[in-house]
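Encoded as structure tokens, here's the structure I'll be asking about.
With one protein chain removed, the remaining protein chains of the complex are shown where they sit.
Chain IDs A and B follow the sequence of writing; residue 1 opens each chain.
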Amino acid sequence: MAVFRANGLVTLTTDFGWREPFVGIMKGVMLARSPHLRFVDMAHEVSAFQPVEAGFWMSRALRYFPAGTLHVAVVDPGVGTPRDLVIALANEQALLAPDNGLLAPLAVRGRVDALVRINPARLVQYGVTDISATFHGRDVFAPLAAELAAGRCQPADLGDEVTALNTEGWPPVTARVDGGISGVIVAIDRFGNLISNVEAAAVMALSDPIVHIAGMRLPLRRTYGEVEKGEYLGLINSFEVLEVARARGSAAQGLSVAIGAPISVVPGGLAAQFRRS
Amino acid sequence: MAVFRANGLVTLTTDFGWREPFVGIMKGVMLARSPHLRFVDMAHEVSAFQPVEAGFWMSRALRYFPAGTLHVAVVDPGVGTPRDLVIALANEQALLAPDNGLLAPLAVRGRVDALVRINPARLVQYGVTDISATFHGRDVFAPLAAELAAGRCQPADLGDEVTALNTEGWPPVTARVDGGISGVIVAIDRFGNLISNVEAAAVMALSDPIVHIAGMRLPLRRTYGEVEKGEYLGLINSFEVLEVARARGSAAQGLSVAIGAPISVVPGGLAAQFRRS
Partner (left out) sequence: MAVFRANGLVTLTTDFGWREPFVGIMKGVMLARSPHLRFVDMAHEVSAFQPVEAGFWMSRALRYFPAGTLHVAVVDPGVGTPRDLVIALANEQALLAPDNGLLAPLAVRGRVDALVRINPARLVQYGVTDISATFHGRDVFAPLAAELAAGRCQPADLGDEVTALNTEGWPPVTARVDGGISGVIVAIDRFGNLISNVEAAAVMALSDPIVHIAGMRLPLRRTYGEVEKGEYLGLINSFEVLEVARARGSAAQGLSVAIGAPISVVPGGLAAQFRRS
């Protein structure tokens, strides 16, 4: 299988926030093993217990990092119960995460080059022996990340290569009889923008696309500034998925839309006018 | 024009928060170009769409950083619409920001040594070519910051020196007929302290100054601990502006005061007593 050539950079994605030193402690564990590691904090206020939201952002962030980066994601409501840890290789980088759906958004796009299911029996040889029931970020993820990012072990040292991954929680996109596409809101960002799982390419294949969400029909625009303050718009966002926004406001609040809500995009224009009449 | 001697340190000020990996992705882009850069996170929960609040803090933070630091600020509600990016040189450091009023608090104090308006036509020679409509932090600011902070380009390489800056949104301070000064609350900190644009020097020129805000008259104290828990006070804060605080509480909540609210400071003492009678 592909070799992971670590560059010493570790990114962290968690739902730990900044009120407790959980992220800091993970870094302490890593630095105690590998003092020269460097860290990038990705997201620490991912919605609690929403691995798929974390996975969506990771799948979109990967391409902006240098080869050899190790990404660690700990959004893990099943901590302490039987669930595997996995390492995915993608884009010359590695991702360490629980197998709880977090890596589904990456996998369904076909971006995973290799996948290793971590064998708990291999942990002891890396000194990962004192494992609490509730903080595997500190007791398992951090020590393994330190070994991987320092180049002292390879994914293949930690378990067997597998092909299947847990994809629960990641909603499908479906084709509509009118030629449109139906998807789901998979993330809401700090500005209240509603981010869907509908890929840009699918939207662009439609003539004069119209976005349907929460009973509204919205045109597709290029950027937030193209409509008046307070108005809603659909757009292909900078991560290449369909998004619904409100100019200088929160679409999530204004439309009372939450993660999981349906969204559709349908062909518009004259043809559509005739169909409706 | 003055040369920027980069020290490899980049600070980031945004309204991106920690729920999505927007800040992390900016760092990824920079590290992919310049692996040895170091980062300091300044503020990532600046009020959304309030460039001036970000700019106020940057203008006050600058003096505490070593020469050669590059400060990047992305509070940019106009992203994707025509608005320039600028680089300001000040205090042997450089600031990269949108020209949307963010640099006004620095400029109005006369602290900008040189100013460059970035010419979009120059971006291509630095490989800044794949620019989305909605995430210039990642697509423009980060790559330019990496080049500047690594010493591979100078501000003057990116555009022409200019003298004018957008100062919209930054409120003026005015003299009152009673010899006092009227200003505005420009920021509210996490503790609910109300921070004004009235400079310490102007307050100190008054004899026995009394602060007027939200219908209250407050004495000027040296520190929070000088009044009882729950009481209000005016003080010259550690950034050398007039602030209104509540001991071990939130002045913003207690007084129902928001950003933009008026504040005045007037001469008090015996003379004032006579004037009032």
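What we mean here is this: a contact is a pair of C-beta atoms (placed from the backbone, for glycine too) under 8 Å apart; a residue touches a chain by one contact, two chains touch by 3 or more.
Quick caveat, the model's predicted, so the values are computed rather than measured.
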Exercise. Which of these touches the unseen chain: B:T11, B:S34 or B:T134?
Worked result: B:T11
Seminar exercise, completed: Note that chain A touches the absent chain at residues 15-21, 23-25, 27-29, 31-32, 35, 41, 48-49, 77-81, 132-135, 138-139
For this session: Kindly note down the residues of chain B that lie in touch with the hidden chain.
Result: 7, 9, 11, 13, 17-18, 40-47, 57-58, 61, 64-66, 69, 187, 189-191, 222-226, 235, 237-239, 248
